[in-house]
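In this view, the complex is presented without one of its protein chains, the others remaining in place.
Chain lettering (A and B) follows the sequence in which the chains are written, and residue indices restart at 1 in each chain.
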Amino acid sequence: MNTLRAVIALLFFPGGLFILFAGMAYEWVDRKLIARFQNRIGPRWFQPLADSIKLLAKEEVIPTDVNAILFVVLPVIALAGALASALYVPIIGLEPSYSFSGDLIVTLYLLSLLTLCTGLAGANTLDRFSLVGATRALTQMFSYEAPVLLALLGPAIVAESWKISVISEYAKSHWLIITQPIGFLVAVIGLMGKLEMPPFDAPEAETEIVAGALTEYSGRGLALFHLGKSVELMVGLTLVTAFYLGGVANPLLFFAKTLMLLVVVAGVQSLLTRLRIEQTVGLWWRYGALLALAQFLVMIAYEGVA
Amino acid sequence: MQSQQGNKFTIPIGPQHPALKEPEHFEFNVDGELVTGASVRLGYVHRGIEKGTENRSFVQSMYLLERVCGICSHVHATAFCLGVERLAEIEAPPRAQAIRVLVAELERIHSHMLWLGVGAHEAGFDTLFMYSWRDRETVLNLLEDITGNRINYSTNVLGGVKCDIDREQAAAIRQGLDFLEERTTHYLDVVTSDMMFLRRTRGVGVMTYDESQRLGAVGPTARASGVARDLRVDAAYAAYDKYPVNLVTETAGDLEARFVVRIKELFESFRVIRAVLDDLPEGDLTTRMPRRVKEGDTISRVEAPRGELFYYIKSNGTDTAERVKVRTPTLPNMASVLTLAVGHQLADMPMILVGIDPCFSCNDRMVSVKGTLDSQCWTWEQLRQYGIEYYR
Partner (left out) sequence: MSAETALQTASELLEQWAKEATTPEPFRLDVVIEPDDLLAAVKALRDASWGYLSTITGVDLGVEAGEFELLYHFSNGAALATLRVRTPRDNPSVPSVCGIIPTATLYEREIIEMFGISVEGTPNTDRLFLPDDWPDGVYPLRKDYIYDDPTAQA
């Protein structure tokens, strides 16, 4: 019985297929919103699905002079990492499928796997755009990772647990966005940095380095990376909503809150100009990290007093 | 690594690259993100137009030269017509000259708005790109209303123009200009106050006054560095002496200044167009043009949206030109890109490249397309409707 439950959780719901489709739906909402903000019509609802099917059906070209095994395996690992992370977060307001103390840290690192794989995939090919893209992707990762970790540790500390389920349970009765506004800000912007959304899209700035680290990818590999990113969007939104926006008690609240957050994210994306990579790093270490740290200290001091 | 020679790491931009909407090849040597050298290879859209004019009559050549560039087709035809008219010792009637000015300024608006969008896109500010291109439709519709075409208007004929402005069209233009003026005010506000955008433009790609003089930059690129160089003012052609243009210059010389100069020039264009409409001389549109043109040579220069457009026309007394030399404004400005690139971030390259408003089609201007396409004819409305329906 337990095995069956595990298989269902892994392959169909809430992990696996469900999260893939939900991720694509969220990606569509994001694209459509940006299009509307920019006075365009935007894609039709099945566009992300159509893109994925098309890419999966296409031939995958493996360039010469690359490590073919790495080239094929990296996108799989990236998607697997994103899918695995979905098992530890309260998707659509349900209890996480798996839970153990310290799963917050594991989830965060599973989420980073995608960026790491993107970087490795870029460095694996000889293409110059990929190399520059890979360098930028990894540089960017090192700049947002620490502040985001600090931002997500904020709720963990007040909930006195490293377990996502305990933190989200605690958050249901506490709107942490009010007590920890800076943490929320850093977490949302960090999520955008993770997903390489504008203005943090320097690693894949099309006008400079074509498609960045993924320039040489086509067909399946590209589809898997894209799906991984959609899943991450969903997981990331869930995490931030569960921690900061008063928790997700039921599916209705879940969709309402995550979609609201998505509207904000899409608005920021269409409002801002792309930052150069050194500006991104500067922004994170000069402001992001310091602000998160400051809030962290205030919190510790407060907790210590209380 | 094969792509590295010595310790140089070369990033190619073009001939196929998303930053460039036209094929051209640039190579940037980079050290990390810093550019240490730049070179250019042109000619991917070389169509042999200069050679083509040598076995076509003046009338045929005019239509050929109009296709040097899609964006600034009118100025090419104007430069050629003014030159040939001068050789033939005729002058187009005042109304024709005024309409030439009017279309040239509408074209300038369309070109600058297009550039504004492209510039914003290169910076990764797609929202401004989408909005400015939406508003550019207004001026394209006006041009279509006057000439029948959105681009390649073919307004000029040797000895005059072929389309007139009636009262309704004049009213439509005024209405369009009012809308555009309001939008342009907004864009000027955006490019000078959006902090994130300024981080990508202010102090980037600075060309000082001296550098600009030394490199022989032309057009808005030079004017953004404080060089007062505008042929509409310096050597007024067509009817620009009747409808004077005020020179717009900035002193900073960076990308922001180039944005500001171009946007302020839009206001100048609005003003000039209104002046033309207010005071459009009555009379004929064309004057008789002899088939053969006297022997001699002439230099005809006009101010294209991108700067000085230079035509050298030599006639040998027949109905065919002996030699037509076209020097488009992108070529002298290209030199400034190659010089400015060194020492900047790779991320700024597309911006600096686009900062001069390059037009590679203009640059190359020389292939004949054979055969006709079997295609069904769609009206503009149908096309637009299809475009909207497709995405519903």
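As a working rule, a residue touches a chain if its C-beta (ideal position, glycine included) is under 8 Å from a C-beta of that chain, and two chains touch if they have at least 3 such contacts.
Small disclaimer: the values here were computed from a predicted structure and weren't measured.
Among the chains on display, the ones the left-out chain touches in the entire complex are B.
Note that of B:59, B:171 or B:235, the residue touching the chain absent from this view is B:235. From the options B:121, B:301 or B:344, the residue with contact to the unseen chain in the full assembly is B:301.
Within the set B:68, B:331 or B:347, the residue that contacts the chain not displayed is B:331.
Screening B:12, B:48 or B:70 for touch with the missing chain picks out B:48.
Along chain B, the points of touch with the absent chain fall at residues 41-43, 46, 48, 50-51, 54, 86, 213-216, 234-235, 296-299, 301, 308, 310, 312, 314, 322-323, 325, 327, 331-332, 334-335, 364, 366, 368, 370.
Definition applied: only the chains that are shown with their structure count from here on.
In whole angstrom, the spacing between the mean C-alpha positions of chain A and chain B is 43. The residues of chain A lying in touch with chain B in their complex are 37-44, 65, 126, 128-129, 132, 198-199, 201-202, 205-210, 270-279. Those residues of chain B lying in contact with chain A across their complex are 1-3, 9-12, 17-19, 30, 33, 120-127, 130-131, 134, 194, 196-197, 199-200, 345-350, 388, 391-392.
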